[in-house]
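All protein chains but one are shown at their positions in the complex.
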Amino acid sequence: MSRILILLGGLVLGGVTQTLAADTCLGCHEKETPAAVAQWRGSAHAASVGCADCHGSNHDKIVAGTSRVEAKVCGRCHDKAYHEHVTSRHGMGLHSGWGCTRAMEKRDPRECRFCHEEGSTLPKSTVHCARFLMQSSEMGEIGCNRCHQVESSCAACHANHLTSLEPLRRSEICATCHMGPDHPQWEMWQTSRHGVLNATVGEEAGPSCQNCHMPKGSHDVSFGITMTSGMDLLPESTRKSRRAEMLGICTQCHSRAFSEREFSRNDAVRDQSTALVARAAEVIRTLDDRKLLEPSPEQRPAHPLGGKALVLDNQMLYENLSRAERLFFKMKKYDLAKAVKGAYHQNPAYTHWYGNAELKLTLAEIESEAALLNRVSGRQAGTADRRQEDGFVGQEQRLQELKRRFERGGMSAEEYAAEKARVLERLRNEPRN
Amino acid sequence: MSRILILLGGLVLGGVTQTLAADTCLGCHEKETPAAVAQWRGSAHAASVGCADCHGSNHDKIVAGTSRVEAKVCGRCHDKAYHEHVTSRHGMGLHSGWGCTRAMEKRDPRECRFCHEEGSTLPKSTVHCARFLMQSSEMGEIGCNRCHQVESSCAACHANHLTSLEPLRRSEICATCHMGPDHPQWEMWQTSRHGVLNATVGEEAGPSCQNCHMPKGSHDVSFGITMTSGMDLLPESTRKSRRAEMLGICTQCHSRAFSEREFSRNDAVRDQSTALVARAAEVIRTLDDRKLLEPSPEQRPAHPLGGKALVLDNQMLYENLSRAERLFFKMKKYDLAKAVKGAYHQNPAYTHWYGNAELKLTLAEIESEAALLNRVSGRQAGTADRRQEDGFVGQEQRLQELKRRFERGGMSAEEYAAEKARVLERLRNEPRN
Partner (left out) sequence: MSRILILLGGLVLGGVTQTLAADTCLGCHEKETPAAVAQWRGSAHAASVGCADCHGSNHDKIVAGTSRVEAKVCGRCHDKAYHEHVTSRHGMGLHSGWGCTRAMEKRDPRECRFCHEEGSTLPKSTVHCARFLMQSSEMGEIGCNRCHQVESSCAACHANHLTSLEPLRRSEICATCHMGPDHPQWEMWQTSRHGVLNATVGEEAGPSCQNCHMPKGSHDVSFGITMTSGMDLLPESTRKSRRAEMLGICTQCHSRAFSEREFSRNDAVRDQSTALVARAAEVIRTLDDRKLLEPSPEQRPAHPLGGKALVLDNQMLYENLSRAERLFFKMKKYDLAKAVKGAYHQNPAYTHWYGNAELKLTLAEIESEAALLNRVSGRQAGTADRRQEDGFVGQEQRLQELKRRFERGGMSAEEYAAEKARVLERLRNEPRN
């Protein structure tokens, strides 16, 4: 393959120059990558946008994979879409997939460019993802970044060399990333009434992902969204305006009253589901207080952001966990998303069976695990009854637990006072042992 | 929006009156719900069935969501389909989704109409569902009833304003409800040979849901079905006639000998799978006898139908369970359905991997859990060997357990007599401790 490309400069779009450049590349690539060339030939780009316009003219870098066609390259021509994209959730999404990996062994140095300008140590981004930091270089690339590259690569959704927009308007395009145990939007849409009518009648009867989330071809995918990607609530004012946006879409088919009633039910399911996760977190924090998690946060490798402490928030890892935490991870990351996103996407099986039922079953399992750990360690159950109370030493410890729980918001001031009084009362009445 | 609709009466179908009424509604709804109006305009109803014919003329009730278009409204014109529907499983299905919710906090009083005639406390139905009773009002509506509304709403399958029957003949229409962990008929059909040939060749080579279960457009979806929705066997005489019905469908493509051989294998898988669930139930009942479930039925909130007792039948809840019961719920409600329905739908992966393998793996997990609970509590394993027998007190307790197990049918009279003799023999030979 000829490595010397006859190029007359960097970014001269249109006209003879690029066509020449394209011809130069095509000499080899007709044979090397025939289907890619055929796709380009059939595309709107063939008329005036040649290979080097997007790929650049440094063939060595292209071969080494360090000259990816970034979104800003596309943005030179597609300004409106680019601007909508980078200021939306898709444009910010990638950051959550990253943290600096320079200190980790066996890192592929080519990864640096995802966060740093070439030759610079200044980060483009300071957002961290603990789970990404725990990956191998390869899993980070083909597990995490294959989706999180959406920030900087238009080809994440648009196919590399195709320019037809028709395929881009179909929900399938979103499936590769918006699927799986952590956020099965594709699966829940596909079997919702919207998805079913889309498949059997068409988008005039059942809207696609794009119809609701990218109306009129907008690339602002934050449109109408009221939660962060970690499923925390956005500020109320943002939620209000976003909800109004989405209602504008719903009322193209449904009445306002119906749509608002639906959203109010969905919001209630969101809050009820979140409360189940919070209950499970409290069980686990109490186990941690009692040193019953095995391995404990102290015993295991330090969390890359939180160190030797219990981490149950969006930075929670999925490795080196005790069983109770492993179950909690499922609740928080998988079941909650299925219940809540299932409700907003009108999928009863996801809302109820994959979501609500799994949340409750797994909460029960965590509480049962806690009861067993308490029993094995000679403690009474933390979440069940108090048939047999501990003696003096146990009461002291229980007072400390109550204090910690109150301080982290796990019980109200009234509950704390009442429970504390109860323990102290018992301490007075019972002999030391 | 004009709330005064010019209507000349309730249910005069056809002709000028309703067209006027429709026009009156359309004045606002062309702008308010344009897609819904467009669907109606393109439908067979546009010629003579106007808005108020189905929705009624009380706009306040429509807005409040208390004037849903019930199946009987459709039945005024579509008599045959309505009659087939309400006397079939779909027509009775909803009942299983309901129980009276008046005593529960924060109930939406609009729900009453699902079971009661307006203004009446007399129930239309007395069938209960314990799981429904444990839901919030919102989960009950968008988790349970979004599917179980099929009894009283034709729109559960038919789209609201479309009248074309072509989409209704595709399996996708059934997917929204017949999917998920508890009965993934959609998933198992789609990847069965029937589903694959339906997708690649057409329904002449691979039948749809409707081809077998709603032959010739019948709305009697009980056609050919030999089990209740809770997977109990129907009476033998019913099973026989239903099987004959379904064989009539199979033999349109397959020979009678082949079809009967298939059914006989499917029935065997059904019985073998049910037996695995029964084995697991026995392990759990023994744990309950020994007070090793935590929380025990006594410790947890009362079951809404069964009270403070162990419930392992179709009314089993999925909350406040011990781990062993949580695993049992998965076996009974998910794995069993996948094995059995997978067999009848000719899907090897559901029959074997999602069904049979999960049943056996989960049974093993329940038995392993039982062994651990026995060990932790100082008891020997109930299902494994008897390397170290308990002393006198343990033997007394074991005799009681044997009696209870025998009485509930967990062992035959011969097994009971033999096991009892074995314990008594040991009691004579060993000193009290």
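All chains are identified by letter, namely A and B, in their written order; residue positions are counted from 1 within each chain.
Methods note: contacts are C-beta pairs under 8 Å (C-beta built on N, C-alpha and C of every residue); 3 or more make two chains touch, one makes a residue touch a chain.
Computed from a predicted model, the values in this text were never measured in an experiment.
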{"item": "Touching residue (missing chain; options A:C177, A:I225 or A:A268)", "value": "A:C177"}
{"item": "Contact partner of the left-out chain, one of B:C212, B:A349 or B:L427", "value": "B:A349"}
{"item": "Touching residue (missing chain; options B:N58, B:T163, B:Q299 or B:S368)", "value": "B:S368"}
{"item": "Positions on chain B where the hidden chain makes contact", "value": "190-193, 196-197, 199-201, 204-205, 251-258, 261-262, 264-266, 268-269, 272, 343, 346-354, 356-357, 360-361, 363-365, 367-369, 371-372, 375-376, 381, 384-385"}
{"item": "Residues of chain A (touch criterion as defined above) contacting the omitted chain", "value": "32-36, 38-39, 62-65, 135-139, 141-144, 146-147, 159, 162, 164, 166-168, 170, 172-173, 175-177, 179-182, 186, 294-295, 299, 318-323, 325-326, 329-330, 372-373, 376"}
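FYI, only the chains that are shown with their structure count from here on.
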{"item": "Separation of mean Cα positions, chain B and chain A [Å, integer]", "value": "32"}
